[in-house]
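Take a look at the following structure, please.
One chain of protein is taken out of this complex; the other chains stay put.
Read from first to last, the chains carry the letters A and B; within each, the first residue is number 1.
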Amino acid sequence: MEIPYTVKERPDTGLNNSKLGIWLFLASEVMLFGGLFSAYVFLRLGAPEGAFHEWGKELNVPLATLNTMVLITSSVTMVMSWASLKMNDFKKYKLYMGLTLLCAVIFLIVKYFEYTAKFDHHLYPSTNTFLAIYFTLTGLHGLHIIGGMIVMTYFWLPAGNKMWHSEPEHFANRIEIAGLYWHFVDLVWIFLFPILYLL
Amino acid sequence: MSGHDNTDIQSHVRTYMMVFGALAILTVLTVGASYLEVTSGESIFIALIIASVKGSLVASYFMHLISERAMIINILLLTIAFFFVLMFLPLMTATDAATIL
Partner (left out) sequence: MPEPFWRKYIFSQDHKVIGIQYGLTALAFLFFGFCLMMIMRWQLAYPETPVPLIGEFLWENGILLPEVYNSLGAMHGTIMIFLGVVPLAVGAFGNYFVPLQIGTIDMAFPKLNMTSYWSYFVGGVIMVASFFTPEGAARSGWTSYPPLADFEPGQTLWLIGMVFLITSSLLGSINIIVTIVQLRAPGLTWMRLPFFVWTQLVTSFLLVLAFPPLEAAAVLQLMDRVVGTSFFLPSGLVVSGEIISATGGGSPLLWQHLFWFLAHPEVYVLILPAMGIVCEVIANNTRKPIWGYKSLVYAAIFLGFMSFIVWAHHMFMTGMGATMSAFFQTTTMIISIPSVIILTAFFLSLWGGSIRYNTPMLFALAFLPMFGIGGLTGLPLGLAASDISLHDTYYVIGHFHYVVAPGTIFALFAGIYYWFPKMTGRKMNETLGKLHFWPSLIFMNGIFLPMFIQGLAGISRRLWDGGAIYSHAADTLWLNEVMSVSAWLLGLIQFVFIVNFFYSMKKGEKAGRNPWDATTLEWVAPSPPIAHGNFESDIEVHRSAYEYSVPGRKRDFTPQTEPKKSDN
């Protein structure tokens, strides 16, 4: 038995099931990070005047700027991989998806160096409330990156070829869904970057 | 977002590249602005404005919200409303505490 509207759009809503599903999931993610942002503001207001700014100076702005660029680039390659599928160019899809994964790996490597540099200077989550929320937010964001990489790798490996050849439309939808998630992860970083590194 | 023909997609690709350029410039701007000699209130304002513009660009063009269906827009508006409720929670607590002191 086929579930209706898995691939095709339902006429009155104009959506397929997965599209609505991923947006609801992203809505819940907005509230998850919303809870943590709210905690950040709460702690910042509760800390001594200017303390968050002082504590934040320990972070490495150039590395974070690099990482911001890397994630933005990965968002572009991600959307390009979807556009390539829409243009029936599977080779280009492979290329762009590979680049997206490469960007994700670079992001995590940079993050690793940032974390170890902090630990080397004996800066831990328990050091102060700023570092506590810094490690929590970036750590949770990093987990989201890893989650996205797992899904994208699955679609990039031969499993993707098979899906593309048997059900091209369904596969393009799946890449669009994965893309929506990935852009969201990028979007979260766009807010994390200034509030953690610059303010 | 389905049923596009090739030329349609190609014009999309041009948009994506322009958005990419804008995001890169805004990233440089926000880092630059953090070195300005302004009060902390002003710098928070500038940083959040730039981040919101960048976020809207990603959401509108990469996530296609600009041409998305009403159902999804409505769900997101509801979510954003409750997101702001969450954000006002610490602010309310802080201002409220100040009045009793």
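Just so we're on the same page, a residue touches a chain if its C-beta (ideal position, glycine included) is under 8 Å from a C-beta of that chain, and two chains touch if they have at least 3 such contacts.
Computed from a predicted structure; not experimentally measured.
Peer 1: Out of A:7, A:27 or A:196, which is the one that touches the chain we can't see?
Peer 2: Selected residue, touching the omitted chain: A:27.
Peer 1: Please pick, from A:47, A:87, A:151 or A:199, the residue that touches the omitted chain in the full complex.
Peer 2: Considering the complete complex, A:47 is the one touching the chain left out.
Peer 1: Have a look at A:15, A:70, A:101 or A:145 and name the one touching the chain we're not showing.
Peer 2: Reading the full complex, the residue touching the unseen chain is A:15.
Peer 1: Tell me which of A:38, A:73, A:138 or A:173 is the one touching the absent chain.
Peer 2: Within the whole complex, the residue contacting the unshown chain is A:38.
Peer 1: On chain B, where is the contact patch with the chain that was removed from view?
Peer 2: Considering the whole complex, chain B reaches the absent chain at 71, 78-79, 82, 85-86, 89-90, 92-93, 95-97, 99-100.
Peer 1: By the contact criterion defined above, which parts of chain A meet the unshown chain? Give residue numbers in ascending order.
Peer 2: 1, 3-5, 10, 13, 15-17, 20-21, 24-25, 27-36, 38-39, 42-43, 46-47, 124-129, 132-133, 135-136, 140
Convention: only the chains that are shown with their structure count from here on.
Peer 1: Report, in whole Å, the distance between the mean C-alpha point of chain A and the mean C-alpha point of chain B.
Peer 2: Roughly 15 Å separates the two chain centres.
Peer 1: Flag every residue of chain B that touches chain A in the complex, lowest number first.
Peer 2: 1-2, 4, 6, 9-10, 12-13, 16-17, 19-20, 23-24, 27, 30-31, 33-34, 40, 43-44, 47-48, 50-51, 54-55, 58-59, 62-63, 69, 71-72, 75-76, 78-80, 82-83, 86-87, 89-91, 93-94
Peer 1: Considering only the defined contacts, which chain A positions touch chain B in the complex?
Peer 2: So the residues of chain A in touch with chain B come to 9, 13-15, 19-20, 23-24, 27, 30-31, 34-35, 37-39, 41-42, 45-46, 50, 53, 61, 65, 68-69, 72-73, 75-76, 78-80, 83, 86-87, 169, 173, 176, 179-180, 183-184, 186-187, 190-191, 193-195, 198-199.
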